[in-house]
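Dropping the structure in here first, questions after.
What you see is the complex with one protein chain gone and the rest in place.
Should a chain be cited, it is by its letter among A and B, assigned in written order, with residues numbered from 1 in that chain.
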Amino acid sequence: MLYKRIVIIISILFLLLVCLSTAYSLQTYQSQLPVVEVKYIASDAICPSEAIYEDPNGGYYLLVVNEQEGPWGKEYILKQVFVNIASKGSFVVLLGPPPVEPVVLSSNLPIDADSIVNVSYLDN
Amino acid sequence: MKRKSEFVLWIFLLPSFMGLLIFYVIPFLMSFYYALIDNMSNKSFVGLRNFISIIGNDVFRRAFFNTWLFILLSVPIGLILSLFIALCIDQLPKGKRMSATILMLPLIIPSGTIVYFWKVLFNSGGLINKILYTFGYDYRDLGQGQWALGVMLLIFLWKNNGYNVILFWAGLMWIPEEYYEMAEMEGASFFQKFRHITFVYLTPTTFVVILMSIANSFKVFKEIYLLYGNYPTSNLYMLQHFMNNNFMNVNMQNLTSASYIMFLILAVIIAILFKLQRHVSITIG
Partner (left out) sequence: MKISSWLSTVIIFIAAILVLFPVIFIFSNSFMDELEFLERYSIDESDSGAFLKLSLIPDNFTLQRYIRLFTQSPIYLRLFWNSVILVVPILLGQCLISPLSAYAFEFMLWKYKEILYYVFVVVMLLPLQILLVPHFIVADWLGINGTYWAIILPGIFNPFGVFILRQQLRGFPKECIDAGKMDGANEWVGFRSIVLPNMKPAIAALCILTFVEYWNIVDQAIIFTKSYFQQPLSVYLSRIVETDPGMFFAVSSFYMVPAILIFAYGHEHLAQGITLSGVRN
């Protein structure tokens, strides 16, 4: 009988441990994600130059935010979208239709294609 | 009074019965319908054409052959091994319950957790190969090639032996001591005692062991999938691989006709076993 009680106690402790660590790791995981500032590009296809990245093999690309299913529900992932640009100054004009998804302007941690991020929207 | 209680009992039975119908029986019959049509868009009746074409399908044949080969190997070997161990447990002076308990352990260990151990044991750099190498044999990845089935057999035996041992041990315990004592008094040797008492009175248990072993041997797919994915080496390609892959291709026709062929064969085997068991019980009885 005693032995069964011990098993029950261990089981409850185990369950507690898992619950606590789930809560904890959820939180830290979220807080460790890079936060990116994003902006939608209007149909006039003008976007700030910080949004343009240069590919070492030539060409320019934007990083856009896609939604996808992650372990904890929706998460945001960055994807590369290659573009042709017209002028290069403090503002850049894109040739062709701009991407539908919001574009990454800046981030507090290093990011790259396929990074998981948290998003904050900039107005205008 | 009797009517009313019968009715209440029927209500008790209802959830299970409805569940069985909805989730098992009716869909099973419906799948027969799928086996009789040509494909999902046309839905034109083609009779037994699907069955005939699947029998000619090389992949199906391979899977079919592998599955039944495995059953034919694993059931007898498992039977003999577990009977032997159950007999040993019976002879133990003490610690019988504990041994049985320990042997039950592999049953509850999730397959996925042990998988890496098997991989590590049997692959090219693994322990078994190390032993073989020191004896001068060439090493190779035991998971591919001709020994793959043997590897799976070992894994199957490790996992399911405990189940059979418990069954046999319980069966052994049911045989009254007096039979053995009477045989001793008549001067029977060990083998005579075994053949005439143990073996005979263990027959019903043996049937159950065979039945459950067959049911369990299909479950070895778990280990094969976890080790080798959807397309293992051709020796290990089992019927369920065939069916899973046809799922991916949404080839319902192959799926359902394969299921029905297996079902028919299994039904025949189970029926034969039941008949045999009844026949043998009457002979003993």
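The rule is simple: a residue touches a chain if its C-beta (ideal position, glycine included) is under 8 Å from a C-beta of that chain, and two chains touch if they have at least 3 such contacts.
Since the model is a prediction, treat every value here as computed from it, not as a measurement.
Asks: If I consider the whole complex, including the chain that's not displayed, which of B:L83, B:M152 or B:M262 touches that chain?
Replies: The single option touching the absent chain is B:M262.
Asks: Which residue numbers on chain B touch the omitted chain?
Replies: Against the missing chain, chain B presents residues 2, 4-6, 8-10, 12-13, 15-17, 19-20, 22-28, 30-31, 34, 85, 87-93, 95, 99-121, 124-127, 129-130, 133, 158, 162-163, 166-167, 170-171, 204-205, 207-209, 211-212, 215, 218-219, 221-222, 225-227, 239-240, 243-244, 247, 252, 255-256, 259, 262-263, 266-267, 270, 277.
Asks: What residues on chain A make contact with the chain left out of this view?
Replies: 3-4, 7-8, 10-11, 14, 17-18, 21-22, 24-26, 28-29, 69-72
Operating definition for what follows: only the chains that are shown with their structure count from here on.
Asks: Between chain A and chain B, what is the separation of their C-alpha centroids in Å?
Replies: Measuring from centre to centre gives 48 Å for this pair.
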